[in-house]
Structures are given as structure tokens and as C-alpha cells.
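All protein chains of the complex are present and in place, except for one that has been dropped.
Right after this comes subunit A.
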Amino acid sequence: MGAQLRVYRRRIRSVSATKKITRAQELIAASRIVKAQQRVAASKPYADELTRAVSAVATFSSTQHPLTTSVERPTRAAVLLVTSDRGFAGGYNSNAIKAAEQLIKLLEDEGKTVDRYVIGSKGIAFFQFRDVDLAGQWKGFSDRPEYTDAKKVAGELIDAFVTPTDEGGVDEIHLVSTEFVSMLTQSPVAVRVLPLAVEETDEPPAGGPFPLYDFEPSAEGVLDALLPRYVESRIFNALLQAAASEHAARRRAMKSATENAEELIRTLSRLANNARQSEITQEISEIVGGANALADATAGSD
């Protein structure tokens, strides 16, 4: 076998091996998207009830809560970025990081100092590589977040928020994560988590107007307990959506990788066939040429 042909065959073998891996990744991701979507749906009743309860308390009590009061001139802000622990997900992580960088730049242009909090190895690695200090980092749960994970993260952020600014606390908290729009579209979004904005609207709340509640133990007590849970629930929802987006992005990236591998194998097979064919042609012409030379030689000696 000729050298050229051997090289082609070897490349075809290696591309096929890669294709098997990407195909497997694609199938795994596809099966996990469904589960991740179901988890997003399963967390909805809790989030909805909580939102309704918060709105109800906010409607009836005019009490100012530390988590709803915004500082007049915010000077320090925190940005929580949600990325994944593993790569192989196309532009998923770089899109989220880019959105976070834009937000950070915007905040810094407004004269705020920004503390960075990052979830997921990829985001952590990005900032560590650039020698940027992180105020907080978590990893190990990006593809299957549990409520306790969200609680841990939210706890630390709320602590930072209630700490006075001159003691290292922050005045506002932003969240950058990837929203699961559909199987094909996942877009990075940036939202402000804290302080919670209390909006006055004339629209009736979802599920009818609020009845006159009796608060146990008191409106303030209920609000005290509700608001941290509300923040946790927001972060939990963001984590679940990010997990679903991660799987969807990975499925798409792996699908196109598999398709590229197929294309490559096809091209290489053509080249290999070509090489084989020209090798055969060459051998035939060598044999024919040799035979003719021999025939001429014997004819001449007669």
C-alpha cells in the first residue's frame, strides 16, 4: 500500500472515532434537555405562589424592607454569572461571559466598583486566566442544580447586599444567565435581582385581586421570611434554565460536529479511493511498460 493511501486511511479512522464521541455526546445532551425542561416546569408552581405571596404582602404593607430599598447613589455592584462546568457546548459559555463583560463595563462606566461572582468552571477559568479576582465562585452543579445550591449562592449574595457598603457590601446585585427560549434559541440575559423593585400598577394581579390577608406573625415578619426565599427562587430558576440551555447548546454543537465529521469522512474517502486508483494505474503501466521492454529486448536478440 502506498504512503499516500495509508495516510488517508489513518485520518478516516481517527475522524470516525471522533464522530462516535460527538454522536454519543449529542444523544446524551438530547435526553437531558427533556429532563432539564421538566425540572424548569416542576419548579414553576413554587415560583408562582411565591411571587403572588410577595405581591400580596407588598400590596398591603407599606413597610420598607432592606431588600427592597435602593441606595440613592449606588457605588458598588455585584454581578453573578452563570456558566457551565464542561465545554463542548458551542458558544454557550462565551456568549454568557460576553454578556457579563458588557454589563460589567456598563456598571463601571456608571462609576461603580464591580464584584464578580461566578458559577461554573468555565467562567471561573475565564476570570482566573485573566487574573481577575472573584468575590465568590461555585462549581459542580451546573448541569443538575439543586435548590440547596441556589440557597447557598443566594445566601452569600444577600449577606453581601445587607452588609453596609463601606464594610465591603454591595448596593445592587445583577444576574447574568442564559435563558432557555426554545430548543434552538438560548439567549444570555442580564437582570437586576436586588434591590427588588416595587412597582405600582393598576393592573389586577394574576389570579384575581388579593383578599384581605391576616398575617402570621405580622406583615413585616412575613416579608422578612419571604424576600430571601424569593431571591433564592429567582436564582434557582435561573440555574435550571441555564442547565436546560447548556444541554440544548451542547446538543446543537455536537450535532454539527457529527455532521462535519461525516462530511470530512466523505471527502477523505474520495481522496483515498483516488489514491488507490492511481496506485493501481501506476502499477499496471509499470507492468505493461516492463513487459513491453522485455518483449522488445527478446525481439532484438533474435
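One rule holds for everything that comes next: a residue touches a chain if its C-beta (ideal position, glycine included) is under 8 Å from a C-beta of that chain, and two chains touch if they have at least 3 such contacts; residues count from 1.
The working rule: contacts and distances are computed from a predicted model.
K.L.:
For the chain not present in this complex, what protein name does its UniProt entry give, out of "ATP synthase epsilon chain", "Family 1 extracellular solute-binding protein", "ABC transporter permease" or "Circadian clock KaiB family protein"?
P.N.:
Matching the unshown chain against "ATP synthase epsilon chain", "Family 1 extracellular solute-binding protein", "ABC transporter permease" or "Circadian clock KaiB family protein" yields "ATP synthase epsilon chain".
K.L.:
Kindly state which of the options A:D109, A:D133 or A:E216 is in contact with the chain not pictured.
P.N.:
In the full complex, the listed residue that touches the missing chain is A:E216.
K.L.:
For the chain left out of this view, which of A:I12, A:A29, A:V57 or A:A96 touches it?
P.N.:
A:V57
K.L.:
For the chain left off this view, which of A:P45, A:G111, A:P164 or A:G300 is in contact with it?
P.N.:
A:P45
K.L.:
Across the whole complex, list the residues on subunit A that are touched by the chain not included here.
P.N.:
That gives, for subunit A, the contact residues 39, 42-43, 45-46, 49-50, 52-53, 56-57, 146-147, 151, 208, 210-217, 221-222, 225-226, 229, 232-233, 236.
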